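Data first, discussion second: the structure below is written as structure tokens.
Yeah, one chain of the complex is gone here, protein chain that is, but the others are all in their spots.
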Amino acid sequence: MNPIETLSEIFAHFPGIGPRQAKRFVYYLLSRDRNTVESFIEAVKKLKAETLQCTECKRYFNKSGSQMPICPICADDNRDNSLLMIVPRDADFEAVERAGSYKGYYFILGGSLPILEKEPERRIRIKELMAKVKKNQDSIKEIILAMNANAEGENTEIFIKETLKDAGIPFSTLGRGLSTGSELEYADPDTLKNALLHRTK
Amino acid sequence: MNPIETLSEIFAHFPGIGPRQAKRFVYYLLSRDRNTVESFIEAVKKLKAETLQCTECKRYFNKSGSQMPICPICADDNRDNSLLMIVPRDADFEAVERAGSYKGYYFILGGSLPILEKEPERRIRIKELMAKVKKNQDSIKEIILAMNANAEGENTEIFIKETLKDAGIPFSTLGRGLSTGSELEYADPDTLKNALLHRTK
Amino acid sequence: MNPIETLSEIFAHFPGIGPRQAKRFVYYLLSRDRNTVESFIEAVKKLKAETLQCTECKRYFNKSGSQMPICPICADDNRDNSLLMIVPRDADFEAVERAGSYKGYYFILGGSLPILEKEPERRIRIKELMAKVKKNQDSIKEIILAMNANAEGENTEIFIKETLKDAGIPFSTLGRGLSTGSELEYADPDTLKNALLHRTK
Partner (left out) sequence: MNPIETLSEIFAHFPGIGPRQAKRFVYYLLSRDRNTVESFIEAVKKLKAETLQCTECKRYFNKSGSQMPICPICADDNRDNSLLMIVPRDADFEAVERAGSYKGYYFILGGSLPILEKEPERRIRIKELMAKVKKNQDSIKEIILAMNANAEGENTEIFIKETLKDAGIPFSTLGRGLSTGSELEYADPDTLKNALLHRTK
């Protein structure tokens, strides 16, 4: 296989990329000058070299000099250690942190579970989550299951609740209601029930 | 203008219909036999003849023999008269009623207010709403503003609150949160804050 | 069934309309005043009363006083009677006539044939087409099969060619090539081959 095809195939595994766009990426790189491509290679190398995975929450963060494998949020003693929020991915963590109202700690699950998944531990960091919960069993008073509001998210919730039930810590899930932009007429009964129940006075 | 064009133009004013689809409707009717078209005309006539607009909530309902211009919901004494929910349109009323958990009364506003609308009373039934609230001022303890979760909905909320403030009845709005199907990563900060605030334990 | 539902069901059979939009049409009519609805009923009545189906090409046209069941195009002796173009629907006829370069006669087939259709004569006017071709066998020198460029169109072409083969008149099909707006990269091999073959010098 020639380098154009080799690289096309690698790009075709990137999330959301099909073979045609993968090919476009290759031609895009070919049409850049040497410096641009070298900066790109450099950035990929640095990404691996300067990014650590937090041993506490499993998210990726820039180590910025330090060798301590704990991210700034997990290292921050001022956050509320009675709350642990479980989110599917790094991007979900970023969305919640941007919203700005959550002050507890996080755990990045690494994905979610499709219905009937046979090997859950290959899809999500369930063992690491169990260890994390066990270690902090005394302080955690609520585990917030912040999953996507779809079938995979619900399936993941059920699996985590079942797996962690012996820890004896109460679970909560994010409130359902009208997302910004949604219209009553097209809302499903569940969303409407919750929107009514959680109405703001 | 010939009848094909006349009717096309009428259909082109139907909600969501452009000139091409309007033309298709006309050819569709032309290709039906005489009976089908007569049933259609009959159904339109009956619609006007047998449907009443409820004098209480302004929604359209089938009068089914009775001449009483009050719909079955407004006529039902077993509903909770301390709650009045204001919805934009008949279809929104249907969605809430289908969800099944609301037991109060309704008022159909007839639409919503675009930002900077100069003649609100031409867009929505604000005078009828004021009269309705005044008439039931003693029983209503909460006005639920069930608007769409978009700019027009919020604008309508502000306008109604301002217009009805002298009635001294508390307002509530539907809870924001994750609609079914929505993903954390794409949720806006407001939705996430509310989803966190209204988390279900 | 009440009139709201009866009429919703009729609208739900209109081309491209689902149950929700059908309901919206009904509420739209309910919210119009009496005059508007009566104009609508009147327009539907007139459509049937003042529109004739041309006995020659089967298209619908406004009879405008005359009782002659032949449309202005079929009645026009200045057109080229050696050409007969077969199009699926009235809207396709209109598109070709708008393009302005065709000077022959038309036949409106009334639809197209899905693959494996068991009763072709219920879908398309194949018998009427056979009669038309037989009647004009001496003058017609070319039958242009102007079908949509998709599987149903090709299936219809094959069926017509087979059915009319005994007439001994040559068939032609519309040229394939790049439609306005299409991009080389996404064009299929057939389209590209034809675009190359029919290149304009």
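In this document, chain identifiers A, B and C correspond to the written order of the chains, with residue numbering beginning at 1 in each.
Keep in mind that, in the parts below, a contact is a pair of C-beta atoms (placed from the backbone, for glycine too) under 8 Å apart; a residue touches a chain by one contact, two chains touch by 3 or more.
Computed from a prediction, not measured in an experiment: that's the story for all the values here.
Touch with the chain omitted from the figure is made, among C:Lys23, C:Arg59 or C:Arg89, by C:Arg89. Between the chain not shown and the residues C:Ile73, C:Ala167 or C:Ala187, the one that touches is C:Ala187.
Residues 87-89, 91-92, 94-96, 98-102, 142, 144, 146-150, 170-201 are the ones on chain C that touch the missing chain.
Along chain A, the points of touch with the absent chain fall at residues 2-4, 6-7, 10, 14-16, 20-21, 23-31, 34, 37, 39-41, 43-51, 53, 60, 62, 64, 89-91, 94, 110.
Keep in mind that, in the parts below, only the chains that are shown with their structure count from here on.
Residue numbering at the chain A/chain B interface overlaps substantially, since over half of the positions present are found in both copies. With touch defined as above, residues shared between interfaces to two or more other chains in chain C number as follows: 20.
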